[in-house]
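Omission of a single protein chain aside, the complex is shown with its protein chains in their original locations.
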């Protein structure tokens, strides 16, 4: 007995996983942080260590880990992974607005383009010759889809996304506003007459269930394709250079840059503003800390970091002056060791 | 007796502050750098230390600090803050183009949207259902304003700005081309089936007098709002993650990134390309140097820096090799200290 106005807790657990303890009939219509959740809202505690978040909450229900099963007086879903359960519950309560099929009268569908009957093309969007748009896909206002682009089903291109000719998107791909997919890679040969542009004749090929953040750019390949495998999530303002391959389920946070021809493995976590050089290999399951620079290949799983320590400016000046002299410092230590060895030798 | 062609120096001082020394009747029509200013132009010297900028200038007038009052032979405005005075004078001489009210015939105003009679909506712009646009606000060509967005009076959205549904802008907010406000925050829960997207149901709420640079992105909150307080100025290509709060009058330079759920205080200065981690607190009046990474909370005002020293590449290679060995170097120093202590002990 639930409706658009909400779901009973039992239904949420059934659909999202977990065991209900307490009143399974309480109706929940939204998620909220526990400190301000009301009686029709559900919050979560991701780990037992955060149990104090439960104190004084007025939430109608809560999602908790097994350790807190008996530490909680309100209706609850007990699950080994409260965060994933919360994500599923919130997705159920907040489905994306449905895609209303149709082509806006001001949209431009070039000859030879194909738009599935269940797709929507917004105002002023342009679908190039030979392009195809899958079922239930939204191409919002002001998007530009180039010639021969293939876009799968259930995708959402937010306003102003540009897809250059020939690129391929799988199913359920989301691209946020201002994302640019398939612009020319940065390929130029030096010559005495200046830079000679190398035509970028590869494509960008994007797998299913990929999310691409606002103003993120993914360049087309020089001769081969740039590939984003299934389930990759890219935050805003990311640059992916030509010929890169990003492995399945890798997550890259905002402002990161991946230079050309680099291959990143599967299930990697690349922190915000991390900068990864070109022509490298990053193994599966590598974690790069935010703001770290990666100038060489990383061939083993694990977390890697390269951040110079933050300090009050005057302290930084002093520390940095010493760092610049570290080679001399090491030499002085070597001389000390030598002298001490001499002294020890002469004493024997 | 001034007109569109200029202002007398006396009028400029009256409106912008400062005391006139010399001919208050000279007519000034534009600002210019002193080295190339002509007789109808005004320049400035920000500090007494830069007094040589006055040498040989042909400017009609100049704005100077009190220390230079008698070091200058041309008509002048003397003020304790020449730079602010110059800013006011230039703003007076270069007012923004007036907003000509009207909705372009190719603009799309959805049902239930409200556009103030004094506002302008440019060609091909779209105003979503339930959105409201305040008086004397410009929404330039190609902008997309989502459902239920509220935009105050006197704002300027340059071409191609995208505001996602539900976001709120105060009065006199400027957003430059390509800015994206309210895209989904980067919230995903890991699971065995891949990343589960967490709906981002918060908004972006922007105070009065905020300036947002070209291609800057500000993500909507997960459950609560992302908040930009009044008077904040953001340069180009900045990323502000979900749930952040940026305190009033804070300035952030280009390419900086603020990861999610971080709170930055009031009147902070964040340098270009600074990268601030997530879930941090930055106190009021903190200055972060350009290109610095901030991985932890900064709870005290002052300037902070984290830049590895730039060096010729070969020198960098040698220095860096030593830095990587610094733990061993410290151990060698410890051993030397021990040996010396032994020697000193045996000598006693």
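A and B are the chain letters, set down in written order, and residue numbers restart from 1 in every chain.
Basically, a residue touches a chain if its C-beta (ideal position, glycine included) is under 8 Å from a C-beta of that chain, and two chains touch if they have at least 3 such contacts.
If you're wondering where the values come from, they're calculated on a predicted model, not measured in any experiment.
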Of A:126, A:150 or A:245, the residue in touch with the unshown chain: A:126
Which residue of B:48, B:251 or B:283 touches the chain not shown here: B:251
Hidden partner chain, touching residue among A:79, A:209, A:250 or A:289: A:289
Where the missing chain touches chain B, by residue: 30-33, 81, 83-84, 86-88, 90-91, 93-94, 96, 106, 122-124, 140-142, 158-160, 176-178, 209, 211, 213-215, 230-231, 233, 235-237, 249, 251, 253-255, 272-273, 289-291, 307-313, 316-317, 320, 323-324, 326-327, 329-330, 333, 336-337, 340, 343-344
Contacts of chain A with the absent chain, listed as residue ranges: 106, 108, 124, 126, 142, 144, 160, 162, 164, 178, 180, 183-184, 186, 188-191, 194-199, 201, 215, 217, 219, 223-224, 237, 239, 241, 255, 257, 259, 275, 277-278, 287, 289, 292-296, 298, 302-309, 311, 318-319, 322-323, 325-326, 329, 332-333, 336, 339-340, 343
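Assume only the chains that are shown with their structure count from here on.
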Cα-centroid distance, chain A relative to chain B, in whole angstrom: 26
